[in-house]
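To start, the structure under review is shown below, and the notes come after it.
Omission of a single protein chain aside, the complex is shown with its protein chains in their original locations.
Letters are used for the chains, namely A and B, taken in the order the chains are written, and counting of residues starts over at 1 for each.
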Amino acid sequence: MIEKINITQWIIIAVSLVAAPFIGALISGLDRKITARMQGRKGPPVIQPFYDIIKLFSKQPIALHKLQILYAFLHLVFMMLVVVLLAMGQDLLMILFAHAFSTICLVLGGMSVRSPYSRIGSMRKIMQMLAYEPILILIIVAIYLQTDSFLASSVMDMSKPMLWSMPLLFLSFLCAVAIKLNKSPFDVSTSHHAHQELIKGITVEYAGPYLGIIEIAHLYETAILFFIIMMFWQTNYYIGFGLETIAFVAILILDNTFSRLTTTWMLKYMWSIPLFLSIANIIWLWSK
Amino acid sequence: MEIMNFNVLLAVLIIVPVVFGVVAYLSPWDKLRSLSIVFCSVIVAAAGIMITIAPNDKFTLPGSETIATILEVAIVCIILYIAVKIKNWLILLMSLAQLGMIVAEIILAHTGHTVAHTYDFATDPLTKILILITSIIGPVIAIYAIGYMKNHQEHAPPSAASLGQFFFFFIAFLGFMNGLVMANNLKWFSFFWEATTLCSYMLIGQDGGESKKNAERALLINTFGGTAMIAGVLWLVVNNNTESFEGLLLAKAVIPMVLLCVAAFTKSALLPFQSWLLGAMIAPTPVSALLHSATMVKAGSYLVLRVTPGFHDSAKVMMVITFIGALTFAGAALLAVTQSNAKRVLAYSTISNLGLVVACAGINSPLAYAAALAIICFHAISKGLLFLCVGRIEQKIGSRDIEDMGGILYRMPVTTSVALIGMMSMLLPPFGMLLSKWMAIEATIRSPLILVFIILGSALTVFFWSKWIGRIQTSSYHPNFNKETMDPAMGFSLITLALGVLLTGVGSMWIFNKFFAPITREVFASRTDISDVLWNVFTAAGNFAAVTLFVAVGIAFLAYWLLVWRRFKETDVRLPYLCGENAESTVYTTSAFHNSEGTRSYAFRSMGDKIENSWSSTTYLKNFICEKKATIWLNLIAWVIIIILLGEAHLL
Partner (left out) sequence: MFNAVSKSPWVVHFNCNSCNGCDIEFLACLTPHYDVERFGILHIGNPKHADVLVVTGSVNNRNARVLQNVYNQIPDPKVVVALGVCTSSGGVFAGCYNILGGVDIVIPVDVFVPGCPPRPEAMIDGIVKAVGILERKRKGEIFPTAPKPLCKFKPSEEQSAETTAIKEEKTV
């Protein structure tokens, strides 16, 4: 497979690897800015995430032990691998597994230290995974049912926008994105706002550059998620971009109007409404 | 190459373990017993590898009909005797039924009912895979058992049976298992089937006392399966004039197939029958390892894989079988989430994976079949390893509770790292289990109901494994790890299996393409109804750039080593954040960190400067699921499906 990659693909891979964190940073910068405006504040500059990460790398690398840091590296590298695999148009399920592995590494990093807060954050992160993972797999299944292929590149072969055939899955996916981006009401494991209550949850014991690594991985993840949202209208990138904007604003409104709810609620909610919506959509595609 | 002769290898694989078992039983000295076990292990492993390399072959024993019948009657009589002894009338009744059916067969044979005789034993790719598992992993576990039982017997209750008896059944088990997978004649097959049941009964009841009760349950459920099987064989003899797997597949006799499958479900401990495998956890750990990875439960999944490929025409029956498997996969994973007892988690995980095997077998597509083979293989290695690790951890810390396993990374680094490898191989790429699950999802894509079960099951699997991995690797900073002393026998087994897991993990894609794919193509060669799409998926799965995974892991480790491992300074070490109330100094000092390696606690200063322990447990979703209630419901559903299955078979 590797030898089949031509020079253009190598360039695409390289560009997406470099561009993804910048896109992610811009998205989260915009996120902070718009959130501030929604709350009647001025808010930080849009490039604030860059400052944050550069600052983190100039800090003292304190840690609890060495193993913890290995997991941070694995988290980042596998998040980058997801980008590479997407750029290569590889098997979607395998991409999903690489993504899950990346998240599990974060969880394991949080659990490898003897810290109660980190542990609680990790447990909640696994609950989050449990909540959204089925929906992501069902989306891939829906893609297969239409294209007879698991390859990410096959999405481009569909003549109609994916949103036409899987609107319910799109709604469910937005919930999954809200979980992944740690937005209220799903921001149970770590949150941008809940510094005091969660003590930053899962990343509590990471500091300095190691936290920076995790933040970069989060930027990659943000870019990946928004790329997937855009792919729901893969026939026209401008409309896809519009879709992305709508989704972005919707998630921000959700974030700013809801309070944080419990993990139990999250699991019950995700395994009831979005899961059933997804299954309904799958059955609809299947019977066609 | 006389030694490579098929008949000789066959005899070695089946008879040598039994013979050495007798030696181990009679031996008055521990040394001789250990020696005979090691010797037998080497021979069996060598023979297993040789028979795998050798071309497929068939073998017919002269007068086999009579010998098999005599052996079968003998083994049923032994079970009958046990039933009378333990006064379990249900077992007695079923054994009598079995005896009756065997006698009916004999009478039929003597009244001129002709039965087509074919070869008795044979090897084919499926058999070879099972032989490899039995004759390599089995002996490794047996060697581990030498070290384990030495320690175990010192603390064993007075009711425990002798070591000699333990090792006899332990080793003979391997021989019976080898016979079972090679048998083509169903008479021989039933004999070996009952023999493994008997072995497991004796091994589970090893410690006496309460374990006897659990052993009785295992015997009861497996005898039920045995009865179903002998009924199936009788049906086959009466209606189809055949008594071999070959004949069964040719005749496409659905009713015997379903009966055999029910027997397989009992042995594989699928959902309504799972209680015996959970009860079997009371046995010494090597027994659990043997039952879960090398023998017993694999016999069930083998039988399903053996009989199902011919029955793609009976789509409804296959659908129901798939459904049982899928339900077991998700249900057992759900129950595993609620468990904090390490061995029970492992047991539920085994049940769950066997469910997936059966589901894959039922789907009846090449990809699913390959996935099933892969799961059997990779699961055997990983699960064997995990049981051995848990056994060792249990002997060391005196607890099976997952919550007690914090901090063992420092105290027993070798065992814990090996256990971590084993656990990660159950759910992470590029290890084979994940690969198989991936193929299973790709194969079930056309049946949404099954698919949803498999997706939920996979999510739950990730959940309970990562919880456990997180717990056992929890530790504080130590400049150096403890030196771990291990019994050489146990150390050998752990390292061998860990290497096996790592190598098969690294080469999982290669193994898949090199072995499972060709086997599947062979099995499905005669099928014309398989659409091109399915084969396309098959090719796509084989083409995945697995190398990227290794590159990624390599980059991560290299960066870690360069940037962190070499530059790590003790002055950068801090204690965890406990709102500043840490009992020890937050900056690294040897004494502060040395004292802080509790298994479950985080010392902090509470009211009046009292030092107390905080504790955050792992989630068991107790407010969602109650194990007992969930078990009752799941069993109920599973029984309904079994009844549907039987009804479906009769309707056809």
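Basically, a contact is a pair of C-beta atoms (placed from the backbone, for glycine too) under 8 Å apart; a residue touches a chain by one contact, two chains touch by 3 or more.
Just so you know, these numbers come straight off a predicted model, no measurement behind them.
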Message: Among A:Ile199, A:Ile228, A:Met266 or A:Ile279, which one touches the chain that has been omitted from the display?
response: A:Ile199
Absent-chain contact - pick from A:Gln39, A:Ser159 or A:Ser287: A:Gln39
Message: I'm checking contacts with the chain that's been left out. Which of B:Pro28, B:Pro55, B:Gly398 or B:Gly580 qualifies?
response: B:Gly580
Message: Considering the whole complex, not just the chains shown, which residues of chain B touch the missing one?
response: 574-575, 577, 579-582, 585-587, 605, 609
Field: Residues of chain A (touch criterion as defined above) contacting the omitted chain
entry: 32, 36, 39-45, 48, 50-52, 54-55, 58-62, 195-200, 203-208, 211
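Operating definition for what follows: only the chains that are shown with their structure count from here on.
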- request: Let me have the rounded angstrom distance from the C-alpha centre of chain A over to the C-alpha centre of chain B, please.
  value: 36
Message: Applying the document's contact rule, which stretches of chain A touch chain B when the two form their complex?
response: 1-2, 60-67, 69-70, 73-74, 76-78, 80-81, 84-85, 88, 90-91, 93-94, 97-98, 100-101, 104, 107-108, 110-120, 122-123, 126-127, 129-130, 133-134, 137-138, 141, 144-145, 148-151, 199, 204-205, 207, 264, 267, 279, 282-283, 286
Field: Touch list for chain B against partner chain A, complex
entry: 406-407, 409, 427-429, 434, 438, 441-442, 445-446, 448, 451-452, 455-456, 458-460, 462-463, 466-467, 469-471, 473-478, 533, 536-537, 540-541, 543-545, 547-549, 552-553, 555-557, 559-560, 564-565, 568, 572-578, 596, 602, 614-616, 618-619, 623-624
